[in-house]
Structures are given as C-alpha cells and as structure tokens.
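Yeah, one chain of the complex is gone here, protein chain that is, but the others are all in their spots.
So, chain A:
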Amino acid sequence: MRDISLIVKRVWKSAFMFTALSVLIVSSTQAQDVVEGRKLFKDNCSSCHQLDRNSTGPALTPKLTELDEAWAVKWIKNWKALVDAGDKQAIEASKFSPAEMTAFPRLKDEQIKNIIAYAKAGEPKKAGEDPKTEAASEGVSDFSIAGIIAIILISIAVLVVLGRAIKMLERLILQKQGVVIVEEENVSFATGIKGLFKNKKFVFFFILCLVISLGSFGWMGMWNTGVHTGYQPVQPIKFSHELHAGTNQIDCQYCHAGAFKSKNSTIPSLNVCMNCHKSVQATEKYDGEISPEIQKIYSALGYDPGTMSYDKTKQKPIEWVRVHNLPDFAYFNHSQHVVVGEQAIRKEKGLKPNEPVCFACHGPVDTMEEIYQYSPLTMKWCINCHKDTKLDVKGNAFYDKIIEAHEKIKKGEKITPAALGGLECGKCHY
C-alpha cells in the first residue's frame, strides 16, 4: 500500500514542482539580477544571514535598504579593509557580533549588487505557492486512492449495466426471430450451493483448498512474526531523509558519526542539527514563519531564534521512535561493517560507488521521505550475508595471519565471515 501511495505522491510532487518551476522561470525572466542574487545569496551568505531577521549576522533586507549601496559593496568585499581604514560606520557595524564575517574579495561588484537587489526585494512571492498547497499535496495520496477506487466501482457498475442491456437486446432480437425462449429453471442460489455440498468430490476438493490456503497463510504468517520489514513509525519530527540525504546530498557520517567509530550509529544530538538549522529555517515555504518542524528543534533546545539564546530550563530531549530494533541479545557493531567490512559489503550488495555503504542494509535512504526498516533484520538475513560475502582484507594487516592459517586448512575456499568463525554463537551473542 505504501508503494502505491509513494508513487502517487511522487507523481503529484513532480507535477507540482514542474508548475512551480515554470512559474519561477516566468517570473525570473523579468528580474534577472534578483534571481542570480538569490543564488549567490544561498551559496555565500545564507549560512549566517537571514533576509528578515537577525541570525549570526544582521537581517539583510532592512540593513541593505538602509545602507548606501556602494558602501555595502565595499563592506561585503572586504569589511576588514574598511575597518582598518578607520571607517566609522564600518567599525560600528563590526560590533554586531563577536563572530567575524567572511570577506568576499572573489565576488564581482555586479554579483554583489545582484545580491543586494535580491535582499532588498526580498523572497519573490511565487504564484500559487502558499503553505496550503503544500498541505494539499500531503492529502493527495488518500484522495487519489479514493478516486481510483471510485473509478473502479463506477466502471464495474457500468459494466454490469451494459451487460444487462446487452442481454435484454439479445432477448429482444431472439424474440423478434420467433425463437421461443425457454425460461431457465429458476433455481435459487441457496439450493445450488446445497447441491454442491452434496457432491462429495467437491467437498473434498473444497476442504483441501481451504487447508492448503490456511496452512500456507499460517506458515507465512509464522515466519514473519516479529519481522518488521517496512516498519515506519511516526516520528516526533517529520524528518525527511529524502531531503537531507537525497536532495541536499549530506553525507550519512555528518549526522551518524558514531557508525564509523562505535557499535551505535547514533542519532545526532540537536547541536548537529543546529549547525545548519540555526540559519536554515525554511521560512520561504511557510510564509516567512519558521518551519514548524524546525521549530520543534528550537523548542527542544529552548532556543529563541529572535535573540539567538538558549534557555536551559526549557530543554527537553526529543524522543525518537527506534526503527531498527535488533533483538536485545544480538550484538551488532556498526563500525565493524561500515569501516572494516566496507569494501566486501559494497561488492556483495553491488552498491554504486556514489552510494554510501549504509544502503546495503538500510536501503535507498536518500529516497525515503520518512525512514522505514528496509531489511528484515532476522538472524537468517545476517547469516546469509555472512555466508555469501567474500572478505576483502587487502591492506588490513589484522587478517594476514588468519588468512594464512585459513589457506593452510581450506585451500582455495572462499573466505567469508562464516569461514572465519562468524557463525559461532558467541561472536554476536554475549
């Protein structure tokens, strides 16, 4: 079911994006410098500046409207030179924050002017893009499913009606041809079934079918008990891996740094989120308001984006719902697989070079709007991989002696984790 809704969602989304983009292009032809300025702003300034509010640096729209453009260009190019030259306005401005602004000598005057033009104009209002459409696009999937069902029902009804009509017409034609229609014996449905059940062969066949289907259903059900592939709980923050890992191409390690050092991959603490979300507030999507999801980060930290201060008394940790639940008695170490076994796992799972090794078990995280459990995480699943994967121990001196010993005993056999004792109980269960 999810797959259908995902597909529908994606179709709707691309259609929506297309319209939005075309609107943007239409509007952008009218103000070339603003669009370029917007791009430059996003690339260079947005990590510290917001248009309409102070962040690390001051709010740019009011500031740049008030400033003389020529001076502003000089400031942006190299504010330090201005300060050193003793420009009073510059000295005053440099006191805004202890954090020093980066100088941009590589930007051309024209580019800086574009930025200023963009900043003065503010975020262009795009036609039809108000928060409600976003909400509507969320609701689309349910609607479309209902629509499809309705269409199917209607077409069935149409088919039935058409069938009746054809029968009537046939009868009319036959009557006209003078054929006497022998009315079929009007045997009631119930007596028909009763008759069927008197047929011993049918009864036997029926019971056999019932047993086989129930049995196989039960068998499958048993095997999948406790297997939660596809488990996708509702998280306290609607965090999109699709956006972060897919669109924005943020490396997995940036947030899950533990995976490369420790047994835990670690859910990032909020200070990691704040590295970007101090300035990335997605206000453009929420009519100048901070995104409600990003606001959740701020609330948890007791952070006030206006004053940029933390209130420790209001801090409250975020309770994520664990998606990947290994049984308590299974010891799994991320670093063993992500660092030591990386190459072997890549080869075995056929990952593309640009895909992180994490995808081997966690699936295409870069396309997951909300994260779900991709692999079954059963012991069979672990063991199969340990049996099939050929170790890649090149350049790891740890394995030299072990491989040598292994070769002596089982010459030429594939060296898998299983061959080196990876299937022994105590290796994972202690």
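In the analysis below, a residue touches a chain if its C-beta (ideal position, glycine included) is under 8 Å from a C-beta of that chain, and two chains touch if they have at least 3 such contacts; residues count from 1.
Heads up, the rule we're going with is that contacts and distances are computed from a predicted model.
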> What protein name does the UniProt record of the undisplayed chain give, "ABC-type multidrug transport system ATPase subunit", "NAD-dependent dihydropyrimidine dehydrogenase subunit PreT", "Quinol:cytochrome c oxidoreductase iron-sulfur protein" or "Carbohydrate ABC transporter permease"?
Replying inline: "Quinol:cytochrome c oxidoreductase iron-sulfur protein"
> Of the residues listed, A:65, A:89, A:325 or A:367, which one is in contact with the missing chain?
Replying inline: A:325
> Thinking of the whole complex, not just what is shown, which of A:105, A:178, A:353 or A:395 touches the missing chain?
Replying inline: A:395
> Taking the entire complex into account, which one of A:116, A:245, A:300 or A:368 touches the absent chain?
Replying inline: A:300
> Of the residues A:94, A:240, A:253 or A:266, which one touches the chain left out of the display?
Replying inline: A:266
> Residues of chain A in contact with the chain that isn't shown?
Replying inline: 225, 228, 231, 233, 257-258, 261-264, 266-272, 300-301, 315, 317-322, 325, 327-329, 331, 333, 335-336, 339-340, 373, 395-402, 405-406, 408-409, 420-421, 424-427, 429-430
